[in-house]
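Following: one structure in structure tokens, then a few remarks.
Omission of a single protein chain aside, the complex is shown with its protein chains in their original locations.
The block that comes next holds chain A.
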Amino acid sequence: MTLFMQALRFSSSRLPFICRRSRTYSTEAGAIERVISAFRSVSGDEGVSVGSAVREQHGRDESAHRCRPPDVVVFPRSVEEVSALAKICHHHQLPIIPFGTGTGLEGGVGALQGGVCFSLRKMDQVLDLHQEDFDVTVEPGVTHRGLNSYLRDTGLWFPVDPGADASLCGMAATSASGTNAVRYGTMRGNVLNLEVVLADGTVLHTAGKGRRPRKTSAGYNLTSLFVGSEGTLGIITKATLRLFGIPESMVSAVCSFPSVQSAVDSTVQILQAGVPIARIEFLDDVMINACNHFNKLSYAVTPTLFLEFHGSSKNMEEQVSITEEITRDNGGSEFAWAEDEETRGRLWKARHDAGYAALALRPGCKAYSTDVCVPISRLPQIIVETKEDLIRNNITGPIAGHVGDGNFHCLIVLDPNDPDEVARVHSFTERLVRRALAMDGTCTGEHGIGLGKRALLREEVGPLAISVMQGIKATLDPKNLMNPGKVL
């Protein structure tokens, strides 16, 4: 009730400016001491850190955004501690920044206004596995690889696989996706329930406490609201996830193409043919070259598709033969197969390491990844135009992407100290996003808005939708303490 009353007092147009203040806590020495001792009484001495190395570690992620360390890092061990710490922050008007594994790509954890980073790594239990119901509940310290390792004897897995070994609750916060999304979906479709702590310490169960039906029509979809909210609406302390059976057979293949157009055309045709392909990833010639060097492989340096088929041994044959016919018709090479666990693992590791492989092309530089996503029928056009743009402007930007979802990344490598290059990259990315938006797409398929894409969000959804989003933010976090300066 209090949240609603507070929301009425703040109009949405003022919201982004409410908490704009300089970092005063370092000057009000007495205040910070009092707050820290209050934190310590909740989480213990080891649960609170003001060490500069720890703060810096919690002020950066894997993006190129510079480190913005918080004033304090706290390490709660339970949802009760998270709630108590949040109440203290709420009382003292301190920004709250949730932190999972720090593997985000959009600067989401930077403490722009200082404040308190809530590192959730001590809450690392897998709770409540229900094998026959295909669901499990996890705490924020559990990563997707950790969960799949835990599940390995059950024949179940959680297929959403972003490149990094990210926290599952963090993946829910950024609505993450991965190479398997074309068949298994993204976090949006695979989170059944969340436990969230709001800015004032209230503990909310978005679908009702402990509930895990596979589908529901009950009320407003609060679970979906928090998925993708990037820490700006609350701290996710539990996620109930949808699991899948590990398929009987998983086989990967590599197919080389004479041109970008033919590779992407094949992708569209494979999807339109209804092949339930599990992974279909595009790598352009620059990317393949980088991967060859970085992972010591020897694929042909030409636009390539990495494919993966899941199914029973019988229906695999059918999937493969339809796909092969399509790729052959588009000038694709014979498939190079990877059937056993080890070879398959090497193939997908090469794909997941694409960012590092790109960086290795120009040591000493920084990497920035674009993330546009368009309807699949527009994919051939946007990738061809983007590649021409990269070449014309002499930008190092190997392309790798989940073309099955219409999503691709230009892994741009640039020297941050070369102002001309920085300017060229900046205008390139603007053109790319506008190109995608003009094709009914989005500026971010899976990485999130974070710090750098807030203006693009406004262009994409329009001022009216932004206004509605701000109203929701004002209702749930009227003091704008939750990860201020991000998303909106």
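Everything below uses one rule, namely that contacts are C-beta pairs under 8 Å (C-beta built on N, C-alpha and C of every residue); 3 or more make two chains touch, one makes a residue touch a chain; residues count from 1.
Please note the rule applied: contacts and distances are computed from a predicted model.
Visitor: Which listed name, "Sorting nexin-3", "t-SNARE coiled-coil homology domain-containing protein", "EF-hand domain-containing protein" or "Electron transfer flavoprotein subunit beta", is the one UniProt assigns to the chain that has been left out?
Guide: UniProt lists the chain left out of the view as "Electron transfer flavoprotein subunit beta".
Visitor: Considering the whole complex, which of A:52, A:149, A:217 or A:394 touches the chain not shown?
Guide: A:149
Visitor: Determine which one of A:345, A:375 or A:462 touches the chain that has been left out.
Guide: Final answer for the missing-chain contact: A:345.
Visitor: Out of A:312, A:377 or A:417, which is the one that touches the chain we can't see?
Guide: A:312
Visitor: Please identify, in ascending order, the residues of chain A that touch the omitted chain?
Guide: 146, 149-150, 152-157, 245-249, 312, 340-342, 345
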